[in-house]
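As you look at this complex, bear in mind that one protein chain is not there, while each of the others sits in place.
Entry: chain A
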Amino acid sequence: MNLEFEIAGGDFTKAGYASSQVKKMLKQLGVEAHCIKNIVIALYEAEVNVVAHAYEGQILVHIESDKITTKIIDKGPGIPDIEQAMQEGYSTASKKVREMGFGAGMGLPNIKKNTDKLQIQSKVDEGTTVEMVNYF
């Protein structure tokens, strides 16, 4: 099963919509609650990252019998140093993002914690692609 969502950069009113839809779908499929929580927390963090940092983005979800693969592709400033961005507490978030309760430099480490496989590719001034795999 495949699902696809568009994300608008900077629009916090819609941040989390895609993650919410994926959560509903996984519940319908009867996936175990703790597993759903891990998947949607990682996806929500990634979705908020796109809204906070990029101009626009896309979420591609592929659900198989034993796993879910989510790909978050954005057009944006990119991440110059992924290793540094993975460190807890490192953030380049704006004041607006912090006012929404994010931007504490916890997003990428928390995505890693909640996924079984994580790949991040980024090009400065082009964008970032995050691919996450969770096994059921």
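Note that in this section a residue touches a chain if its C-beta (ideal position, glycine included) is under 8 Å from a C-beta of that chain, and two chains touch if they have at least 3 such contacts; residues count from 1.
Heads up, the rule we're going with is that contacts and distances are computed from a predicted model.
Missing chain, UniProt name from the options "FAD binding domain-containing protein", "Cytochrome c3 family protein", "DRTGG domain-containing protein" or "NADH-quinone oxidoreductase subunit I": "DRTGG domain-containing protein".
In the complete assembly, the contact with the undisplayed chain comes from A:Val40, out of A:Ile7, A:Val40 or A:Ala54.
Interface note: of A:Gly57, A:Gly76, A:Gly103 or A:Gly127, the residue touching the hidden chain in the full complex is A:Gly103.
Against the chain not displayed here, chain A makes contact via residues 12-13, 15-16, 19-20, 23, 33, 37, 40-41, 44-45, 48, 100-107, 110, 113.
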